[in-house]
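Note that one protein chain is taken out, while the other chains of the complex remain in position.
For reference, chains read A and B in written order, and residue numbers begin at 1 within each chain.
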Amino acid sequence: MVEHRPWNDIIAYAILTLGVFIVAFPVYVAMIASTHDAATVVGGRMPLLPGGHTLENYYRAVFVGGSRTAPEPVGHLLLNSFISAIGIAVGKICISILSAYAVVYFRFPFRKTAFWIIFVTLMLPVEVRIYPTYKVVADLRMLDTYAGLILPLIASATGTLLFRQFFMTVPDELLEASRIDGAGPFRFFKDTLLPLSVTTISALFVIQFIYGWNQYLWPLLITTQDSMQTIVTGIKKMLTTTDELAEWQLAMATAVLAMLPPVAVVVFMQRLFVRGLVETEK
Amino acid sequence: MANVVLRDVRKTYTGGFEAIKGIDFEVGDGQFCVLVGPSGCGKSTLLRMVAGLETITSGEIDIGGRIVNQVEPADRDIAMVFQNYALYPHMSVYNNMAYGLRNRRMPEPEIDTRVQEAARILELTAMLDRKPKQLSGGQRQRVAMGRAIVRQPKVFLFDEPLSNLDAKLRIAMRVEIRKLQRRLKTTSIYVTHDQLEAMTLADILVVMNSGRVEQIGNPLDIYQRPATTFVASFIGAPPMNLMPLRSDEVQSQFAGDSRAASEAGILGIRPEDFVISNETIAGGIALDLTVEAIERVGAETFIYGTRQHEIQGVAANPGELPPGEVIVRIPGAVAPAIGERIKAVAPRGSLHLFSADGRQRINP
Partner (left out) sequence: MEKSAVFNRSKLLPYALLAPQLIITFVFFYWPASQAVLQSFKREDAFGLVSEFVGLENYQAVFAQPEYYKAMLTTLVFSTLVAALSLSIALLFATQADKNLKAAPVYKTFMIWPYAVAPAVAGVLWFFIFHPSLGTLARPLRGLGLDWNPLLNGNHAMALVVMSAVWKQIAYNFLFFLAGLQSIPKSVIEAGAIDGAGPMRRFWTIIFPLLSPTTFFLLVVNVVYVFFDTFGIIDAVTAGGPAGATTTMVYKVYADGRLGGDLGGSAAQSVVLMVIVIALTAVQFKYVERRVQY
């Protein structure tokens, strides 16, 4: 804004505050609900201030288990989510940095073909191929396993593209200097390229961790045992009841727990997150 | 057509940094005023304050008799040419120039007349349908100027418009800008850090440093009679030789002039005012130099020498000579050899005397 009108800033602040309010309201309500007892929450007139049952609700959710339909303690679900999210992030980073290294820094027959094979995977998210992928996972006996949760989701090319883009910006002279110094492919990768890639790796890690943590369809499909649910699929199961009323306050406590790690990552690693998001979408 | 007057203009940023420390000057109707100074001296800030893009903390800016402190840029009847041209990338050259006129609800036929005329003057007629990204740097520069002249404003403001061009183009465009301004007779304020550009373009030259005006005047006057050592070393290339005077030198050289004797601390001599000779001119200065380096540029030669009994040091400010080093300019290409001892002589009339702090000129 070039003009200098004071009420201009006030309007801006007002709109932004409204935005923050809209954004924060559902989460605030969830947090409040997780601090009241069942009767207050279900009664339809829940107050907007915290209640006194915080510890009790969270304890029950995390350690004891929700209800008949979702008996697994949320603590365990958190662990599953954590393992799977970290697995996806680390797995994707590892295989894509290696492929990107191969495609950028080596010359060999079918190099371009290999790149295109990987690149095409960008076009189809997992939701389009759910049943056949399910069959493959079942045939490989990976249902209800961490491997089954993790492996199919690291197949896409986002990481490879990101690293390829980054490697292109690394000056050629670094490689030449390193070769003159007697380094082969391994040494160059370990001593030079990897340290330079730390920021890119971290940015990708943030994005993939959130992506992995928030997966819903795929875990839903391939896990049947209660003990293998992730916290995201677990919440939904808490709410599907046939005869008894769902324990909303526990569901809300679980929701808060489900949101905590990814949101913490976004807030504390905001710059990396933004960078990762903008770079991977180019 | 209008004059621009600045009265005790100051700007302090929140946080306390005082960027502009009280500036007064006047640009007459139709004059070309150049603000020149090193990076960070506040010249762009001052220009933007005249434009209305920066606020004024105190003082008055007056355009054509109207105080414009509170007036928005759009209403000040000014036009600005930016350093990076700031053309609208998504509009054709024609629309770039027409935009300002359309905003003022001018009828299309009149807009067309003005744009065509400006295009003709700037030789852009063939490019009216192109987009900025299809043009070269020099062409974009002309479009930026076209955008300014179709508005027929009271004042043109230029913010280092030639900095992004290569050297040859810069020189050509410099001349074009001057010719254009003379033709349109619009009051102009031009900011640059290049002292040569400043010298060649200005009717009035304003030399700035750290938010203050060091000197205002006709370029040649400033060149010949700089008011401070800053101006002396900033204007003119290679820079003026500035030497601190030891008190015995002052006494012996300037015994006849009591004022000079008591207050003078720094002596300035321009490189071209020296002659290499073994004869001393009465009342002048003779320096014994050992030749350290020679630069031949074809039409003239620059000799870098060290004064005897002096130790080479490092220059205190950029653009100034290291203490002990003296530059002498001689015409032609015949020069002494490196290591040779020469005598450089300068007449009395070419000496510039300054106070010890460099802030005051002493001899008239």
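We adopt the following convention: a residue touches a chain if its C-beta (ideal position, glycine included) is under 8 Å from a C-beta of that chain, and two chains touch if they have at least 3 such contacts.
What you see is a predicted model; the values in this text were computed from it and never measured.
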item: Contact with the hidden chain (one of A:S84, A:T133, A:T200 or A:T223); value: A:T133
item: Subunit B residues that touch the omitted chain in the full complex; value: 51-53, 72-74, 78-80, 82-84, 86-90, 99-100, 103-104, 133, 147, 151
item: Contact footprint on subunit A, counting only the chain that is left out; value: 1-3, 8-9, 11-13, 15-16, 19-20, 22-27, 29-30, 33, 41-46, 48, 94-96, 98-99, 101-108, 111, 114, 117-118, 121-125, 127-133, 135-136, 151-152, 154-156, 160, 167-168, 172-173, 175-176, 179, 184-185, 210, 213-217, 220-221, 232-233, 235-236, 239, 248, 251-252, 255, 258-259, 262-263, 265-267, 270, 273-274, 277-278, 281-282
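By our rule, only the chains that are shown with their structure count from here on.
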item: Whole-Å gap between the CA centroids of subunit A and subunit B; value: 57
item: Complex interface listing, subunit B residues touching subunit A; value: 53, 55, 72-73
item: Touching residues (chain side subunit A, partner subunit B) in the complex; value: 2-4
